[in-house]
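First, the structure itself, so that you have it in front of you.
Missing here is one protein chain; the remaining ones are kept as they sit in the complex.
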């Protein structure tokens, strides 16, 4: 889960990372009595706020009072702004970049740092990669002093100034299963080093270890959620089923990401338009199959659904049970085409046949049939 | 440093290990209002308190009031009792043994456990070693659930009951550099598992990480210290020089443990009697050499000192400086025999010659000379 | 020959009494895999289809000498289960479970590296050497003995491709599912290297996906070690671009993770790229693999 800036900065504060003094503005009254100039920052999960005009410097109360409602009314990449953070404006001497993320290639937590931080860091990474240091930390050994020294020498910062930042980042990774913690810019100001922005992503797979924290963060984000999630997405989130909305009219459910993506490719190749990507994952059972169809049923444009199954760990008899449960409840909601083979496929197809649900073994021809039915429905 | 039982139990409590309710008795008044029967336990650093009668069960206040002064007046292996812990008597169903120590052979923290704890655990270890489980923990990985399960199955205890004990022992090892933490008995009582006794040794070499804790623990132990340390030992402790008193009259200083022990052997073989074992360790410099002679000077029986040096890391010119500093201050305190060779030995012996201090290269003949001088002094 | 598993593979099953574990263990047994031990804490001393069950892995290892393990425990217990296996020195472990926290996987893999255990997975169907040994959940009817090595990120896609190869009469030496990621115990390039070293494997089929840079690593390896013909298929040509993880994602992965970027890199390495499973047996025949 992604955190809003102010949520991330609250965690930063708890772990001793210096951040500018700030107020989460809940009414105009909060803007009085601040020490101006201030920076008003829209609290949204999407990136690129600066370029979208969602961060504004205001020199006094009057300016703040006119800017605040504008920010509240705006959308950043389709996401409405529900909260604004007012932060004391800092005199910046230099902007650094510092992040810690889980690196898939080295299978290690990786610090990424540069003395050339700020908005153009991606350009630095492309044009002058030698200005960026990547430092993998041994997952069992943890962060060591010699590693902090190495980064400090690279950035030209005193070791003692950098230490609390690196230690806190590593603590946050370990304590909350963070997969990304980014400070950009890490600003050298007259008050020392400060984290001016904060990005933080927690590992949803580790939610069981941090149930209270996740619940609280979600509660804070709740009003945002409803806004840009359609009702399919809401259900998918609640049931923890992978669901990505697309723009077409042919619904798709698969029992694996790879086979799902391949089915998407085939739908496109056959001239069809997928309405979504939806996969059940490794723990696919009858209930999840049924629920995935309930999710698709939220989308009024979908009249046809392609179910693409090839069972290994997944049992086809379970899948057929899930499909028939849905069909019993909503007999005429969809035209269904089921591709089914693999573990217990004969048993599964026997169940489908009882409900007169079309099924076959060959993916390409079943996709062709589904695209054809979707086209008919669109006419 | 060794902790007194009540000090160890305070750390246990902080880490969630259940211990019996107890009071550190500082006057007879503390014995009133307790729930009897109680166990009165002399707080000394030496082991074998039970067999020495330093632990007494008292059934009521009257018995406690007569036993308490007796305990306070007694000595356990030469150590006076300055504090008594009154602890609620427990009904014991079974006695287990559980400890965590730094194992030199596997170079790992090692849990040692048995379902046959109590006073006879060493006998169990000799007679029925299969009743003891030794479980080495990977120092980088730390204690894992599967290891707790393994020990729980071995002891026949529920995993959830054993977990807080093993986790706390490992935390204490990590947090305070404990080299030994022992619970014997770990008693199964009607109130669940309880640590009835507690032994804890901290690594003196890690003092720099725990300065406050060491200082506080020492302050509490202070009155005990003075008692059984002679003035040589007090100085040696203060200056952190290895010093072990022996019963003879020939003082000994060496620049290494191995060469020191070998010199001890040679003194014995030559018919002499060493007064002590004293070695300077790896950081030997002029100041430590001088201080070691000051330590020996506290012992009035010592008139002759053998200095046994063979320099590698130690520089002989430094050593000679240290010896001559002592001789300038106390010109007639000792007859000194110095064996000196190795790094900068020529420079060192030139310095000694200025002060007319006997020195030679061959250890056996120098030891023979020192034993001869000691014998003359004794006549 | 095969890679990773063969007729001498002796398997320990973690979670053998769970519903998935028990179901899949029976199928492996029917296939002829030598299951020698099961582990379920608290059920030590009992047995499953004649296979002894132990409370802990160490005891199972002492008494039954397995040389491979497969884990069917729920995601939140995978870290502990894997560390327990690794500590005993078992050289190969398949993690089937999906949804293991990423930090847990980093720790498991670091410990595995230090002890010399090869991890395959997580979130993988495992490994099958058709007709010889099955260490996982691959549907056996879709594979047959042959001379092509098959490695795939997606389990289901490997079934898909195995099926059309088998229907076309082209069998496999070994089929390896490396798992759905995003952290992998074994990466595609490593499996390709093993296939290159296996004398019986004549060609390799590699199935990849949009995202990450693992297929690019494999392309780099194949380019510098052009030892055997490789056929690849990358799915997700039509998938929407994934959400970026702040700047850090772009700094680390650059812009190489698209399906087209991967296809280009593989072609540049001399790999034949298919767009549909049916093209794969055709391409294999063209390079001389016989049914």
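As written, the chain order gives the labels A, B and C, with residue 1 at the start of each chain.
Quick note on the criterion: contacts are C-beta pairs under 8 Å (C-beta built on N, C-alpha and C of every residue); 3 or more make two chains touch, one makes a residue touch a chain.
Fair warning: this is a prediction, and the values are worked out from it, not measured in the lab.
Enquirer: Using the document's definition of touch, tell me which of B:7, B:67, B:145 or B:184 contacts the absent chain.
Expert: The single option touching the absent chain is B:184.
Enquirer: Sort through B:44, B:115, B:162 or B:264 and give me the one touching the missing partner chain.
Expert: Here the residue in touch with the unshown chain is B:264.
Enquirer: Of the residues B:10, B:70 or B:125, I need the one that contacts the missing chain.
Expert: Checking each option in B:10, B:70 or B:125, the one touching the absent chain turns out to be B:125.
Enquirer: Go through chain B and note every residue touching the omitted chain.
Expert: Touch with the absent chain occurs at residues 47, 97, 99, 101-105, 107-110, 112, 121-122, 125-126, 132, 134, 138-140, 173-174, 177, 179-180, 182, 184, 199, 201, 203, 205-206, 208-209, 244, 246, 254-259, 261-262, 264-269, 274, 277, 281-283, 310-313, 315, 341-343, 363-364.
Enquirer: Suppose we count only contacts with the excluded chain; which residues of chain A make the list?
Expert: Spelled out for chain A, the touching residues are 138, 141, 144-146, 149-150, 153, 159.
Convention: only the chains that are shown with their structure count from here on.
Enquirer: Can you check how far apart chain A and chain C are, centre to centre, with Cα atoms defining each centre and the answer in Å?
Expert: Averaging C-alpha atoms per chain gives centres 27 Å apart.
Enquirer: Would you mind pulling out the distance in Å between where the CA atoms of chain B average out and where those of chain C do?
Expert: 55
Enquirer: Quick one: which residues in chain B touch 2 or more of the other chains?
Expert: In chain B, 141 touch at least two other chains.
Enquirer: Where does chain C touch two or more other chains at once, residue-wise?
Expert: 107, 111
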